[in-house]
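Remarks on the structure that follows.
Left out: one protein chain. Kept in place: all the others.
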Amino acid sequence: MIAPPAAQDRAAILHCMILMRRFEEEVLRIAQDHPYVGRQHLHIGHEATGAAVVSQLTPDDLFHTTHRNHGYVIARGADPGRAFAEIMGRKDGLNGGRGGPWHLCDRSAGFLSTSAMVGGSVGLAVGAGFGLKTQGSNAISITHFGDGTLDEGICFEALNLASIFSLPVLFLCENNAKEGQRPSSMLAAKALRDLPQALQIRAIVVDGRDADAVAEGAKEAVARIRGGAGPVFLQTNLERWPGSHQTKPEFPTGVTDLSLAWEEDRIEGKHADWVREHDGLRAYAKTLVDDGSLSRERVLEMDREVLELLAKAREFAEASPYPDPDSLMADVFA
Amino acid sequence: MIAPPAAQDRAAILHCMILMRRFEEEVLRIAQDHPYVGRQHLHIGHEATGAAVVSQLTPDDLFHTTHRNHGYVIARGADPGRAFAEIMGRKDGLNGGRGGPWHLCDRSAGFLSTSAMVGGSVGLAVGAGFGLKTQGSNAISITHFGDGTLDEGICFEALNLASIFSLPVLFLCENNAKEGQRPSSMLAAKALRDLPQALQIRAIVVDGRDADAVAEGAKEAVARIRGGAGPVFLQTNLERWPGSHQTKPEFPTGVTDLSLAWEEDRIEGKHADWVREHDGLRAYAKTLVDDGSLSRERVLEMDREVLELLAKAREFAEASPYPDPDSLMADVFA
Amino acid sequence: MTKKFYAQALIEALTETAEEDPGFALIGRGILGHGAHAHFDKPLMERFGDRITDPPTSEGAVASMAIGAAMAGTRMFCHFGTASFTLEAVNQLIHEAGVAHSMSGGQIKVPLVFHMYHGLRRGGAGQHSSSPQSMYANNPGLQMIMPTTPRDAKGMLRAALKCDSPTLYIDHGALLGTEGEVPDEPYEVPLGRADIRREGSDITIVATSRAVLWAVEAAERLAAEGIDAEVVDPRSIVPLDAEAIVTSIRKTGRLVTVDEGYQMCSIGSEIAALAAERAMDALKGPVARVARPPVPVPFSPPLEEAMTPGPDRIIAAVKATFA
Partner (left out) sequence: MTKKFYAQALIEALTETAEEDPGFALIGRGILGHGAHAHFDKPLMERFGDRITDPPTSEGAVASMAIGAAMAGTRMFCHFGTASFTLEAVNQLIHEAGVAHSMSGGQIKVPLVFHMYHGLRRGGAGQHSSSPQSMYANNPGLQMIMPTTPRDAKGMLRAALKCDSPTLYIDHGALLGTEGEVPDEPYEVPLGRADIRREGSDITIVATSRAVLWAVEAAERLAAEGIDAEVVDPRSIVPLDAEAIVTSIRKTGRLVTVDEGYQMCSIGSEIAALAAERAMDALKGPVARVARPPVPVPFSPPLEEAMTPGPDRIIAAVKATFA
């Protein structure tokens, strides 16, 4: 496994964000080229949250993820070729083709499972926290999930368990509620954090598009949890990418053009607002270039490196065969 | 069906409380005489809450109750003989012997069902509220449940639904948490009301042993709900009756002696504290006698009337035959 | 009679019920799913959109809400989407809806239809492919319908919506786009009566839901090889028309069952057991079941395909009973 990006390194966070973005763009192309690949829940637009949180973790920390998990798996160092292969149902996929786009799992990168049942990962992550605590481990358990997940009773129960037993769990809520159409959550609470707070769980709310803000919030959260102070609810506010449709995502904002970070007047089209205000990747590239952390050239070079890596990864995946139907009954029991 | 006690009538509330208490004492004797009757979750000690809340309702209001529901069914006017018969599994039982002690149901008294699945009645009552609202009815839906019920995810979900759809539901939480031993709830919240409040449900907390306080709280709650302002969470704080053991309740406080209301120095024994501080029935009898609302004689007379009624009811139940085994397959479908 | 899509027929049943009963209410969005035939819900949405409540992702409480409302006298239709999600509401379906009438000694009625899409759907993988019909059928008090033609979809849903018992309507998304004749005048198809989808004399194939389409296809192909199969579609699982099924088995002397769900303790097992109990003396060969093998549904297309109990596997099973 590839090591996760060096902690606290802002350039590494940006690099990770580019990787996450380009990975998902390629997934969308894969879905267009191979119609059977099915529904995709892309992580586009969540990169600042994902990369910044991952930057605060150690390889021993354990993840339970949801249907919208590609970004995390890649950010933690899973092989992109095997990830593409999994999304395509191929033999060399991370799960041998059994999981597909909703269930990418790489145990060596710290992933225990991906539940696409809304609320599933929250309960399981509390269990991983219980296991780690029982084992006397210093690692923590992380689960990310959407705002809509708070509607499910199991999520409430899980938060309560984590709080009563003071378990080392980071509840990372990616709140992409404002999608213009129907919100993914229908919660009577004034604010999402009112729920964990009612259960005496410390809640931290940050701007999920701002990688620096997320990294800071995650740092505080992880320090608390690792210090034994119990679970933390970290809510990152995001706005859903305009291309994310439940059945068929599209490219209404076009393929990412990183030079828009410094050529802002070129941003146009129906969704220019999203790119200008909600695209955390563009914003972070601009921040790092503006404050002199990175040159424009280095940013574009990173992007080229990522694209090359992913081109090879896609080739690997395309070349991978389907699993042999005779293997159908493998791995039912351990 | 017998009409519920005249609203706001304190003497009627006391009368109802005596009925509830004596009914449960008889149930305990029935359980001793007929060992098969099984587990009993008696409502003893909750009378002030039950009678006072019922006094604020109209016959059209609909109830969903839990395993600890005898008091409510009797207070709303169900026939005590048929209730005893049900507890004994007899043909003339309210449910024809199919429900038994946990599931007393009398549709004509406004009961829709009794769920002994913790949290079950909460979800169903939200449904009844939805139904009533859809029907344009002026009636409200009531569910009572224990503090432990808040542990269940379905309860959380149901509170949320009631709040988002602003349904006419009274959530009556009989908080008997302090039982000395293991609490029935294991909630990380500082106070139970933090949960409904996080979901923007108005919460009212009263001393559940004080019938006047409960009646006042219930009056406010019912007025709000009937006025269309959405659900209310009414929490009544109680302390569990010392005789309530999960498998086999006992009489450690003895059979109720109402003259202890004014002969307090006769209160003795291991559980004297419970009788002195937590027996809402004794307290209310004392209050009404002390403030001149009722004479001691009238209180004792009420008690005698109730005992007579229940003695006949018990006779009726004992005389009722078991259902014919040939009727086994009746009433599976409507 | 007019030729209509299954999706249209289903919506007609709801629209007619809404017309007739001003109290009728619906919970759930996307009644026709998100596929090519979803737009057929328009007649319902336009006229009765205000009767439909869009709930949060809270299957347990949503089921309870429908049950409680039905108990309070509102006739309900509750749509769950993917049947897999109903596994969050099992306790409510079985221990509340299923027992209410009986446990109250017949006092309480639950006029309610739960609708859900079961089955393999290409890419649903291990968590979105559930066919829970056999699990639910193991419990008392819940009617269960699985119509497979537009005519039956409308007629059985109408019948279920008229009665006062809770009914699970377990549907398959692949049926929405099938076409068939639907009566123009009002009608109902009573529950508990099987339909012979194809008459035959050599073997009985009992299949349910989408698997009926596979069974009919298999029967046509078998006919070309000289095997004349009878295809029985129970249509309603609870109550089950055991009489008609047993009559067909006794007539042909052979039985293959087809079940899109897992095999163990399935509707297929139940039908095979009926044969063993009531047609043993008439059987000329071993019974065979075609169903999912016991492995979580894999995402990979060829693996999912390999576990699908489609026409090829049915034909192989039929031939094996003659071996």
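In order of appearance the chains are A, B and C, and numbering begins at 1 in each one.
Heads up, the rule we're going with is that a residue touches a chain if its C-beta (ideal position, glycine included) is under 8 Å from a C-beta of that chain, and two chains touch if they have at least 3 such contacts.
This structure is a prediction, so every number in the text was calculated from the model and none was measured.
Contacts of the undisplayed chain with visible chains (whole complex): A, B, C.
Residue A:Ile154 is the one among A:Ile87, A:Ile154 or A:Ala215 that touches the chain missing from this view. Looking at B:Gly45, B:Gly77 or B:Gly99, the residue that reaches the missing chain in the full complex is B:Gly99. Of A:Met20, A:Leu42, A:Ile87 or A:Leu112, it is A:Leu112 that touches the chain left out of the display. Even with one chain removed from view, chain B keeps its contact list with that chain: residues 36-39, 89-90, 93, 95, 97-103, 115-120, 148-149, 151-154, 182, 185-187, 246-247, 322-323, 325, 327-329, 332.
Taking the whole complex into account, chain A touches the unshown chain at residues 62, 64, 93-99, 103, 105-107, 112-113, 115, 117, 120, 122-132, 134-135, 141, 153-154, 157-158, 160-161, 164-165, 330-334. Within the complete assembly, residues 60, 84, 87-88, 90-91, 94-95, 98-99, 102-103, 125-127, 130, 134-135, 137-141, 238, 240, 255, 261-262, 264-270, 272-273, 275-278, 280-281, 283, 285-289, 294-296, 298 of chain C touch the chain that is not shown.
Convention: only the chains that are shown with their structure count from here on.
Put simply, the C-alpha centre of chain A and that of chain C have 38 angstrom between them. Distance between chain centres (mean CA atoms), chain B to chain C: 41 Å. For this pair, chain A with chain B, the centres built from the Cα atoms lie 49 Å apart. Shared contact sites, meaning residues of chain B that touch two or more other chains, fall at 153-154, 157, 160, 164.
Annotation for chain C: residues 55-56, 58, 60-61 touch two or more other chains.
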